[in-house]
Structure formats: C-alpha cells, structure tokens
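As structure tokens, the structure follows; a few thoughts come after it.
A single protein chain has been removed from this complex, and every other one stays in its place.
Order of writing sets the chain letters: A, B and C. Residues in each chain are counted from 1.
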Amino acid sequence: MGGKVTCTLGEVKNRADFIIYWGGNPADCHPLHFSRYTLIPKGKHVPEGRKGRTMVLVDVRETPSAKHADILLQVKPGKDFEVITTLRALVKNQPVDAARVAETGLTLEQLQDFVDRMKNARFGVLFFGMGLSMTRGKHMNSAAALALVAELNAYTKFVSMPMRGHGNVTGADVVMRWTTGFPFGVSMSRGYPRFNPGEFSTIDVLVRGDNDATLVLGADPGATMPQPAIDHLARTPTIVLDPKVTHTSRLARVHITTATTGISAPGTVYRMDEIPLPLKPILESPYPTDEEVVHRILEKVKEKPAWTPASYKEVPCA
Amino acid sequence: MITLTLKEQPEVPIEAEALSPDVVSKLGNDELRALPIFYGKRQLRLDEFFEVEGELSEELEIHGDASRVKWLGRGMTHGQLRIVGNAGMHLGAFMKGGTIDVTGNASDWIGAEMSGGLIRVGGNAGGQIGAAYRGTLTGMTAGTIVVEGSAGLEVGMRMKRGTIVIKGMAKDFTGLEMKGGTIILGGAELRTGAWMNRGTIISLTPIPLLPTFAYNCSYNPTFLRVYARELAGLGISLPFEESEGSYESYSGDAAVSRKGELLVWQPAG
Amino acid sequence: MTQKTVENATCTFCGCVCDHIGLQAEGDRIVKTKRACGLGEAWFKNHTAEDCYPDALVDGKPATVDEAVEAAAEHLYQANMPLVYGLSNTTCEAQRNAVALAEWVGGVVDSHTSL
Partner (left out) sequence: MLRITGGRVYDPANEVDGEVRDVCISGGRIVEEVTGADVRTIDAAGMVVFPGGVDVHTHVAGGALNFARAMTPENHRNAAKFTHSPELRAGVGGTTPSTFATGYLYAGLGYTTVNEAAVPVLSARHTHEELRDTPLVDKSCCVLMANNELILDLLEEGETERAKHLLAWHLWAAKGYGVKAVNPGGVTAWKWGKDAKILSEPVPGYSKVTPAKIISSMAAMVDELELPHPMHLHCNNLGAPGNIDTTIETMKVLDGHRAHMAHLQFHSYGGDDWDTLRSESVRLAEFFNEQPNLTADAGAILFGDSVTITADGPWQHLLYQLTGRKWGNLDVENETGCGVVPYTYKGTNMVNAVQWAVGLELLLLINDPWRIYLTTDHPNGACFWRYPEIIHLLMNADFRRECIEKLPDKALKRIHLPGIDREYTLSEIAIIISAGPARALGMPQKGHLGVGADADVVLYNDDSDRERMFGHPRYLLKGGEVVVEEGDIRKMVDGREFIVRPSYDDNIEEYLRPLFEQYYTMSFENYPVEMERLEGADIRECG
C-alpha cells in the first residue's frame, strides 16, 4: 500500500550480507556502486568484505554485472511483476501455480530457494534499476519490489533502494516535496500544488499536447522522448537551459548556455539515498549558472502584471 | 434542459467542475454563462468556450468534442449529465448519484472514488476507472460504470463496492488491489486481479493469469443469476445457464490474500 | 596557464554522486581525475570552461542572455499552461528556483521521475 523501507548506502556497506540487484547493470551504469558502497568494501559488521556477502543479480540478460554475482536469475522480459508477486506469496508460504511460474523463465524451485535465502539473510538489500521501473508495469513493478521488501521484515532485516540514474533527479524529488508537498508531476495552474501522475507527468502532457510552452533544464527530451512529444516541443515555444546546444535546443525558440553542474556551477546535489552533498566546482565558466538564469527569468516575470489566482472567484462544485 | 455547445477546441485543457446538475440546476442563463471555468491557469467565463442555452434544469447536455474538458460532473448527487461527443479526464469523479452518459469516448479516472450513481460510456474509456487517486486507500465505494468499448490500465484500482463493466478489452492491472465489488470484462491483457484482497472479477473470454491465482472448480454461481437479471436492465447480458457453459473459478491474489475471486467463462462444448 | 586542484569534489554524472574525486585543472580544462570511474572521468574531462557555444539563441539566432531571459519570461508568462521540465542535471538551488518560477507562471513542474 505504499511506503518504502530503505537506508543510506553506508548501512549496506556496514551490514548487508545479502545483496540483490534487480533490472540494473551497475557495472556499466553505476561503476563505483560495488566498490564504494555495497559489495566489495569491508564493513563494520561485514569485516570480510566481498566474501561476507552474497549477491543475486536478476535481469533479462547476462550483463557485465553478472560476473560480480553469486547467483544470476534470468527472467523473461516483461515478467518481473509476475516474479515479484510470486515471491510475495512464497514469503508468506502461500501456494502458487508452478506452470504459470515457469512462464517467467524461472522455476518454482529457483524462486523458493531465492525466498529461503532472503529470509535467512542477516541484513538484506534489494536495489532495483530502470530494467524494472521502466518496463511493462512501470511504477507497479517498483511498488512490487518495495512491498516485497517491507513484508520480508516480518522475518529479517531487509531494505530496498531504487538505483536512480540521472545526476540529481533525487534532488528534484526532495526539493519538490518540501516546496510543494509532492515529489514530481505537480500543477500550479490553480495557484496551489496539485499532484496527479499520468495527468501532470511530462510525457503525458507533451504527447497529449496539453501545454503551450516548455522550459527545459537539466534534460534533453529532444533526444529521448517519443516523437509526438518532440513534435509538440517544436510546435510550441520551448526554452532550453543547458551547458551545450542540445537536440532540444535546436527545436527551441530560446536557448541559454549555462555553466555545468558541479564543474563550474556550485550548489547541492542528492545521492540516490537522499544524502545531500555539496558541489566543488573547479572551473570558472564564461556562462551563468542554471540557478542564476532561472532566477533572472523569475525576476522578469515578476516585473509583469501579476497572475493572481488568489483573487479568482470560487468555483461552485457539487 | 441546459445545452452547452463547445465553440472551439481549447489549446490547453479546461477544468469545469462547475458543470454538474447540482450547480447548474440552480442558475439562470446569465449566471450559467458567467460560471467560472479554468482554461489552463486562467479563470474564464463558461460562455467564452461554450454556447449556453437553457437554465434551471437538472438535465445538462454538452455537445462537441469535450475530450479536453476535465472534471465534468464532479461530485454530482442527482440529475442527468449527457455528453454528445467525447469527455475529458475525471468525468464523474467523486460522484454520489445521478446519471452520466457519454456517446463517444471518455478519458482517464472516470468515476474515480465515486460513491453512487451510474456512468455509461458508448465508446472507449481510459485508465483508472472507478479507481483511487494516488495514495488514497479506497477507490469507488458504490455505483455502476459501464463502458461499451475498451478501457485502459488499473480499472477499478482499490475499489471497495460497486460494479464496473468493460464490454471490450481492458489493459493491465484490472482490479489492482481491489477490496470488494465486481468487475465484468470482455477480456483483459495482463495481471488482472493483481494484489486483490476481496471482490469478484468476471471475464467473458480467457485471460492470462498470475501464478498467484489458484484454480478452485468450474461452476455456475447462483449469485450470478440474480446479478445477470440486474445487469440486463443496463443492456448487459451475462451468461449463467449451465447449458451455455460454466465459470472457471480462481482465488487470489495469494501475494496478499486468497479471498478474491476471478471467474472466467468457458462456453459449453 | 593557471593550474588548480580540488579534493573531495562531487561527481554528478550518475545517482551514486561520489564525493571523493580529486580534480586537477589547467586553464579551462580538467586534465586529471583521481578515484573517478570511467564515466565520471569522461564527464569531468568533456566539460570545459571554454566559450564554445553562443551565450544564447533566440529563434535560432545568437542573442544576449538578457534578450533570451526576456524572451523566455514572456513565453512562459503568456502561456496558459506552461511546463517546467527536467531538473536532473542541475543543482537543488536551481530546482528550488524552477519550482518558484513554475508557481509564478502557473505551470506544471516535473522531473525525470515521472518517466
């Protein structure tokens, strides 16, 4: 029903004896994850380091991370939700249909063994990546991973953590939560924050063509979004703030070059476990920072006649 | 009757929660024209986007492609809302009573968290029908939603009571975390009944099942006879005669409980 | 050419946000990294402080930052439903300002999380 049972990365380093990576390939995408935070370091309560830990990799294919794993569980593409739901039942000693389990690419015996290992862990952790959260089922796959881990706590200590990709996307969640009360997908069109993923999430907004101007910063949707979304960005006024002239800049009405985060721009970023870290820029950029440019745009907006939703009429409603 | 006709397609979505029989039935034509709606971030008068005819009526009819007009019939308790064309998101959300008819297609979150009334959609509908909004523990608690065509994701998510009928195909996660009530499907894609606690899902064609649903038996439940008679009034024919076939019964979702029932119709022969 | 070193610098390339990186710069380039992974090293070395892009572009033509800021403000202000999107490869301070801007222009604000 929601919620997350998690920890900071040092807890994993100091305590975890059972580590699962699901739908992620840290060897390629988070190269220091194994050596700095999880698998390899000697922890306070895992003095043996790597030898004191078991690693299970769950993925649809054998990635370069597989050679770091003790056990590889290869699941058929798009079957993660079925597997996790089965695991949730097995954790509670509930019966499952062996033939339908086998359709996932894994056998009931493999999953029962997996559950036994999870329950016997002293401190277990499940990291899940975009191979889980961006495939069919999306947020429900993440919810499944979170639910499985929460329920394992009836048997042993277990935590989970999403392997957030893009630089400071964690920071965006954190900042939006404290300023608006919601983590992403917030509309201010009525003058106060409203949250509804699917309605106010960017891809949906752009594909439906709901918005009539876009400010893009710290992203390049012109390179990654589906074509209808890109077409809409080109059709309506788009403004890009980026250290480079990006794909999106080329279809935008306005591009402003900004200093690179952490190299020339100072400030704060959040690690995937929501630990805030200071930036220490080494180069002085000829360009202003995102922070400064957004502030300047805001100041210009403030010079115009104010948009005052607080003075609008109350809308009668049943 | 009050008739509203959309004059032009809005460039950005309109929010028009004032458009329910509860509100319009008390208003004269001038007041109706002046009803506040939101066009993106700006508050406008209703007559800036709609031709407004009639006044003081519990029958409200909207003509045109209102697929970008959100929150029609929000929280309505009585009366009739008829959309000749398409309807936008959140149609009949929090509805308590009355009737909504859509001749065309409807969007996502129709009848979300509703507690009474009837919504009929002649075409296709989107996802999260009768569902709970993100974070809320309970979706619809009473009422009926009938969709002639297909539906999107998470139909009936966390619903507690009431009936949803999708005559066509529903996408993934129909009956997700369902707590009670009934969903009748022409068919469905994946993960039907995922994490359901209680309630009944009936599919009239074979559907893929999660490994956490267990086969019980094949039978013709007596409650379906009663139910079928009720639904016949809404133009829905639910097979129940033993001569026609029987229902395979499964219980689940064992990931959370085994008290939910999934019935899959198997025609005789 | 000016030389500069920074210890315990923070790498923002991936979600690990390692903060133990040693950096050495000459002029407007980072020439050496310590303790960074391959991705991090490439990230640091590929971003220079050289002036290799126009300050700003408005309708495809070079413009001053002031002109571009003015144009950006006008587009967002005039829009009925503007969207502020991205917020990943940037600082919390910029994110905080972006939320304020979205509020002032009555828009939607969203990050990569929703993808």
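Keep in mind that, in the parts below, a contact is a pair of C-beta atoms (placed from the backbone, for glycine too) under 8 Å apart; a residue touches a chain by one contact, two chains touch by 3 or more.
This structure is a prediction, so every number in the text was calculated from the model and none was measured.
Across the complete structure, the visible chains that the omitted chain touches are A, B, C. The hidden chain makes contact, of the residues A:183, A:221 or A:243, with A:183. Residue-wise, the contact with the chain that is not shown comes from A:159, picked out of A:29, A:108 or A:159. Not every partner is drawn; the one left out touches chain C at residues 7-8, 10, 19-20, 92, 96, 100, 103-104, 106. Considering the complete assembly, chain A touches the hidden chain via residues 1-11, 13-15, 36-37, 42-45, 122-123, 150, 153-154, 156-157, 159, 173-174, 177-183, 188, 190-195, 268, 270-271, 274-278, 302, 306-311. Think of the hidden chain as still there; on chain B it touches residues 133-137.
Methods note: only the chains that are shown with their structure count from here on.
The touch graph of these protein chains is complete, with an edge between every pair of chains. Taking the mean of the C-alpha atoms as each chain's centre, chain A and chain C sit 19 Å apart. Chain B and chain C, compared by their mean Cα positions, are separated by 44 Å. Looking at chain B, one finds that residues 11-13, 40-41 touch two or more other chains.
Among all residues of chain C, those that touch two or more other chains are 79-81, 105-107.
Residue ranges on chain A touching chain B, taken from their complex, read 1-2, 81-82, 85-86, 88-89, 92, 94-98, 100-101, 103-104, 136-137, 140, 188-190, 195-199, 210-212, 307, 309, 312-318. Across the complex, chain B meets chain C through its residues 11-13, 39-42. Within the complex, the chain A residues that touch chain C are 29-33, 36-37, 134, 163-176, 179-180, 183-189, 191, 197, 200-203, 205-206, 210-219, 221, 237, 239, 243-245, 249, 252-257, 260-272, 275-280, 282-291, 293-298, 300-302, 304, 307, 309.
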